[in-house]
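With one protein chain removed, the remaining protein chains of the complex are shown where they sit.
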Amino acid sequence: MNLELVPMLQQIMLVLASMVLLISFILMDQVRLVAAIHTFAWQGALIAAITTIVAISEGHMHLYFSALLTFTLKALLIPWMLHRQVRKLELDHEKEALEHPVIASMIAVALVIFSYWLVLPIVQQELIFTRNVVAISLAVVLIGFLIMVVRKQAIAQVLGFMSMENGLFLAAVSATSGMPLIIELGVAFDVLVAMVLFGIFFFQIRESIESLDVDRLNHLSESEKE
Amino acid sequence: MPSALWFAGLAVSFSLLSAIIPVFTVNTPRLLRVLTTLLLCLIGIAALISGLITLSENEVATAELPLGLPWLHWHIRLDALSGFFISLIGVVTVAIGLYSYGYVRGFEHGQDSLIALGGFTGLFLTGMLLVVLADDAFMFMISWELMSLSSYFLVAFHHEHAANRRAAFLYLLMAHVGGLSILLSYGVLASLGDGFTFEAMRAAEIPFGWASLSFILAFIGFGMKAGLLPLHAWLPEAHPVAPSHISALMSGVMLKVAVYGLIRVIFDLIGQFHWQWGVTVLTIGSISALLGVLYALMQNDLKRLLAYSSVENLGIIFIGLGLSILFMSENHRLIATVAFVAALYHSLNHALFKSLLFLGAGSILHSANEQDLEKMGGLLRRMPWTGLFFLIGCISISSLPPFNGFVSEWLTFQAALQTWQLNSGVLRSLLPIAAAMLALTGALAAACFVKVYGIAFLGQARSRHIRRARPVPLSMRVGQGILALFCLLLGLLPVPFISLIDNVPRQVLDQTLTQATAHGWLWLTPVSADTASYGAPLIAIALFIALGLGLWLVGRGIRRVRRCDAWDCGFAPPTPNMQYTSTAFAQPIRRVFGLLFKIEEGVERNQQGKLTHHLKISDRAWGLFYAPIARTVEKAASKITRIQSGNIRTYLGWSLTTLVFLLWVIA
Partner (left out) sequence: MNLQISLLALVQLVLYALLAPLVAGWIHWVKAKLQNRCGARIFQPYRDLYKLFNKEARMAHTASQLFRASPYIVFTATLLAASAVPLLSINLPTAAIADIIAIAGLLALSRFFLALAGMDVGTAFGGMGASREMLVSALAEPAMLVAVFTLAMTAHTTNLASLVGFQLTETFVLRPSFMFALAALVLVAIAETGRIPVDNPSTHLELTMIHEAMILEYSGRHLALMEWAAQLKLLLYGTLLTNVFFPWGIAQDLSLTSLAIGLLSLIAKLLLLGIILAISETVLAKMRLFRTPAFLNLALLLGLLGMLSHVILEIGV
């Protein structure tokens, strides 16, 4: 693929896609919860921007709507809700450093290479561009999963989950110029409901174990030793 | 003019002679020393001449000796690859020969047996020379075992300490496991080819699966000898306990013989290149390089530190070989050649500077009987020549321009930088990571040798016997000087040396590096002039002009430097105990890379009620790799002991069963 032959809009999209990936890495290493929520909001905004670019280049009207929806939901509403919960739960100054940040980020790098390897069998020339962005989206999904594995804080895990959703959305937008509007609305609604449910869970967990550190949930295991 | 093979034969005969001579001259130690030195120098010079002739003439000489088995005479072959390694052995041997004249004198009045030292050194050299010359698996294995066994006795030279005996035994054990693995690898090749001569193995058509098996066996066998992780554990135990000039031979030369063996088997005998092999070699090489230097940084025993640093450098050599295999697998011959030459060049460089550093460590041992860094300090002012040569060794091993270590590392980087030519995207993203590990290794090596030089040679003496250190005898200084000179030459004039060894890739890979040397002796341009170039002589000239200018200013005396006390912050004047120690220097790195070490640290109160701090840093390989194997073996052994009932008739019963079983198998 010769980058000089790629139209400018697509070049911008490449830049934005790589920024989305960067934000996944930052999200994983972000020590402070509030800052992590802001980082997540930026990822949502970038996804919305990419959707807008696809809308401009493809000329689909519903994509503009979907971009707007993404922006309000992922860059504004969900971060706002999370932020509110953090304040209510008095976690503003909560810090949670990863135990081995370097190892975690190297695993994430390995995941990126792995997802690239996964999409490599697609060799059709006209699909190359899409394929590459799909590789990035897949990497974002996997890193989202990794975030849920390495972080202990329940809210941070939710952020990982949401960024997985971001990755899926990015793949959908770049590969098929977005899903049908009705599905998108459904997914958006699901995410919103999930967010509300998570919020309720946070309070429940907090009440029962007085912390949001999910490692504490280990005590619930029946096969507890000693 | 006699042929190259003749000189090689001369070198072998001299080394056999030097193995025998100690028996006759044991009562005249002085004569023994003179004769040994003379013979070692002759061996070295003969080997060097033989190698140089082979390298410059691009011819392959073969011969068959009427020795060995009736149906398999010993075959000897001297091609460019053997020529390169035989000259490597030669250079180091000359320096060690001169050095040993002064060094061995220290042993004359002790109880140590000079017969053992001289005799086994001769056998050791014979073994190494014959390995490089061998052209059939049978002779190769015999010389290989000769090399391993004689070096075992040299490791056990100071056998009065139990720790040394243990190290020697570990070495023997590992050498045998490795030897077995090499033997099996040859076995695979021989069964697919037509017999045990290398000629037959080369001609054989080997399917991928068998070739891979043979590759893995050879890699394990030679990698064990070369000290690659995780098979390196014997190396830091065995190398430091031998007499220093023998440590130099083992680290500088014997490890290169292992490199030779691997190149011979993979590049020449198997002659196939698969990316899986390349990735394996590259990965193991990178890990060895990085962990080797990290472990080296944590050592306080100078010789042990140098031994760990050998692990690192062998790792770098294998990175070069791995890159070469990778590029060959995608048929980029030119880049593969760059990587191959980088590996060869680094082998030579490491032989030079590691021997130099071991000789330096030996000089400190000789004059102050100390190899603990924590007790050294200020040696530069007490042993200026050794200090200068050791500095050259440190700069070279830290791969800094304009010395030789930089050239080979730079070439390795240049090969890695051609990653964009590879077709596979995954390899394209993996190679830079390996290169980043190499860069980290290089920088950590610099940190390690700043520590060594700063602690040992600079600052103030930390113990009384170091304060009394005196310069070593002339012969020892000359031995080090030769190696230092070669370090400088190989760094300053990489172009002539690379064109000299160009015949090795010509014969092995069927490709030369003509473009690397096409722009005259000033410029090294491995791929092309536009891609990258390096003008070592110019850098050296500029540095020497600046130094000369500085010295000239000082010499004119108009700007005299006045001596004063060091800044003491207004408190008590600084004492040697206030200096940063070797442990303290490495502390930040120990903390950052803490996961990779097994650290036991704590503060305790002893009987007198004083607080003592103890810190023990050990290799994780023991716990992760060796202990499980040892446990398994022990478990299996305890099960098998049940057979040992003590009843003779039971034993005979077992024998009968075995016999019947074997007959059944054959039928």
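The letters A and B name the chains in turn, as written, and every chain counts its residues from 1.
Criterion: a residue touches a chain if its C-beta (ideal position, glycine included) is under 8 Å from a C-beta of that chain, and two chains touch if they have at least 3 such contacts.
Just so it is clear, the structure is predicted and the values come from calculations on it, not from any experiment.
S.K.: Kindly state which of the options B:45, B:395, B:484 or B:516 is in contact with the chain not pictured.
M.R.: The missing chain is touched by B:395.
S.K.: Kindly state which of the options B:68, B:106, B:454 or B:471 is in contact with the chain not pictured.
M.R.: The one listed residue touching the chain not shown is B:454.
S.K.: Based on the whole complex, identify which of B:106, B:195 or B:574 touches the chain you can't see.
M.R.: Only one of B:106, B:195 or B:574 touches the chain omitted from view, namely B:574.
S.K.: Out of B:539, B:596 or B:621, which is the one that touches the chain we can't see?
M.R.: Once the missing chain is taken into account, the touching residue is B:539.
S.K.: Would you indicate which residue among B:69, B:592 or B:636 is in contact with the undisplayed chain?
M.R.: Here the residue in touch with the unshown chain is B:592.
S.K.: For chain A, which residues touch the unseen chain?
M.R.: The missing chain touches chain A at positions 1, 3-4, 6, 8, 11-12, 14-15, 17-19, 21-22, 25, 101-102, 105, 109, 112-113, 116, 128-129, 131-133, 135-136.
S.K.: List the chain B residues touching the unshown chain?
M.R.: Residue positions of chain B that touch the missing chain: 377-378, 380-381, 387, 391, 395, 398-401, 406, 410, 413-414, 416-417, 419-420, 423, 425, 428-429, 432-433, 435-440, 442-444, 446-447, 450-451, 453-455, 458-460, 523, 529-535, 538-539, 542-543, 545-547, 549-550, 554, 559, 561-569, 574, 576, 578-580, 584-589, 591-592.
Operating definition for what follows: only the chains that are shown with their structure count from here on.
S.K.: Please give the residue numbers of chain B that touch chain A in the complex, ascending.
M.R.: 425-426, 429-430, 433, 595
S.K.: Mind pulling up the chain A residues that touch chain B in the complex?
M.R.: On the chain A side, the touching residues are 100, 103, 109, 113, 116-117, 120.
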